[in-house]
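Here's the structure, in structure tokens; my notes come after.
The complex appears here without one of its protein chains, the remainder shown in place.
Presenting chain A:
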Amino acid sequence: MEPSIFIEQIREIVKPYAKNSDALATMNVSTDFINDLKINSANLVDVVLDVEEKYDIVIQNEEMERMLNVQAAMDIVTTKLKEK
């Protein structure tokens, strides 16, 4: 998947949870969900669930453990979509 396309899609997903709108607007692959976007840690699970729904994939706990930034989310989604 093109990073630019993924970034646009993930931006829509995290929008309801992100508390830092500047970081949301300038999101890139290294954007951290918690440190940069200021997403509450209890809402990170919503990001994981929304990503699962959007791409119709299942994210295992071991994969969720490192899903802390855009790059990690993109890697997980890309791998899962290839497995389909």
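FYI, contacts are C-beta pairs under 8 Å (C-beta built on N, C-alpha and C of every residue); 3 or more make two chains touch, one makes a residue touch a chain; residues count from 1.
The rule is short, and it goes like this: contacts and distances are computed from a predicted model.
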item	value
Missing subunit (named according to UniProt) among the choices "Branched-chain amino acid transport system ATP-binding protein", "Phosphopantetheinyl transferase", "Electron transfer flavoprotein alpha subunit apoprotein" or "ATP-dependent DNA helicase RecQ"	"Phosphopantetheinyl transferase"
Listed residues A:S4, A:S21 or A:N40, member touching the removed chain	A:N40
Hidden partner chain, residues of chain A it touches	17, 34, 40-46, 48-49, 52, 61, 64-68
